[in-house]
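One chain of protein is taken out of this complex; the other chains stay put.
And now, chain A:
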Amino acid sequence: MKFSVKTSVKSAPRLGKLYCSNDSPSSFRFQTPMVLLYTRGGSLPHITHEVFKMISKNQEIIQIPLTSTYSFHQAMSQFEGNIASFVGMKDCLSYMTVQDPGELTQSGHHVKDNIPIWTRGGKVMINADKYMDLIENYKPDMYCMLTDSDTNVASLNKRIIKSVDNTIKFYNKCMERHTKSEILKDTFVIASVTGGYSIRERKRCLDAVTSNENVGGYVIDGLHNNGPEVEFIPFDEVKPVVKYVTENLPVDKVRIVQGCWNPLMVLHLVGCGIDIFDTSYCYIVTERSAALTFSLGTDDKLQKFEINLRESQYADDFKPILPNCTCLACTKHTRGYIHHLLAVQELLGPILLTIHNVHHYLRFFEKIRECIKENTLPEYQTKIAKEFREFEKKISSRTSSDTSVIAAES
């Protein structure tokens, strides 16, 4: 794979292209900023391949965390084919990551030269060699090197330093294996930049991982421990570190930030020159029975940021989730029907919500690219900020008045 971007500014919204070097130049092309499709156990949450083909006309890249696919390793060592075909998504490209952005990563349990990953079968210790063996087995189109990303805003200095030490060690070992590997010679490799919220440590990490031309791009890691908590991290908190890192990354390499960031945060991060995100946000929204309804246009009319279809007001509401939405859920079904499915805990409820939410999120990224092209990103961001503030107000008033509701929903 290759990445090209038309900009010389280091920390600003940018349009780029991601394409496969070994295919014809017109096929397999993605425009950035873009979003990877988050998977669990190799499948989009609730979505089978048959349904996926009904809702997706374009090629996509699926993000496959090792934590939820580690149990495949024995089968993969005998399977003729790559991880995307094993999980029934061979028409997609695949990107493997270590941790699962949709789920809180348990902190701690560090052992020298190893990273603990939490699988269904419990804790598994992974070192760089074991990791690279797995990658050669799974043969993704893109992968992120092994990394120690176990830091967040509250991490102590000692932990941050350790995470960078480990990340650099892993980087050297993985890069050595990658360069020698015949299997991975066409695979796009992503290096990780860790260092928590310490500029000094971020610099140390950057200095160590940004010199090799064979690296295809960078993921800014170690900002959080994944899971739903990421949704409400304020931009001001991550801004200094993200700005610093993007300003010091090579401008021609792709930049990834993973996690359930809310759309306003995504716009901020795009503003810092981030190119790739993932749909784990859609997953957590779906799990709380909500549908994304924030604006995709720049007109003056404000919309609700999201609606929770379990609320009783939707029981006899026979409108689609979002009027004018062209997704399968909105063209075929009503809020009332989805409310019913959620109320009786039928499996079709989350399926329809996922269909809408992922559709809406993909269109959100189309809108972002359009805004960058037309230089209207600030206006759009102002509008989304207003809608998001209203939503936050609603959430916080509910939290203070009735915490049990939130607890029951999580």
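Everything below uses one rule, namely that contacts are C-beta pairs under 8 Å (C-beta built on N, C-alpha and C of every residue); 3 or more make two chains touch, one makes a residue touch a chain; residues count from 1.
Here is the rule we go by: contacts and distances are computed from a predicted model.
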item	value
Hidden subunit of the complex - UniProt protein name among "NADH-quinone oxidoreductase, chain G, C-terminal", "RBR-type E3 ubiquitin transferase", "Methyltransferase" or "Queuine tRNA-ribosyltransferase catalytic subunit 1"	"Queuine tRNA-ribosyltransferase catalytic subunit 1"
Touch criterion as defined above, residue of A:Val9, A:Met125 or A:Ala315 at the omitted chain	A:Ala315
Residue of A:Lys57, A:Arg120, A:Lys158 or A:Lys301 touching the missing chain in the full complex	A:Arg120
Touching residue (missing chain; options A:Lys2, A:Arg29, A:Arg200 or A:Lys332)	A:Lys332
Chain A residues that touch the omitted chain in the full complex	40-51, 54, 71-72, 74-75, 78-80, 86-88, 120, 315-316, 318, 328, 332-334, 336-337, 339-341, 343-344, 346-348, 350-351
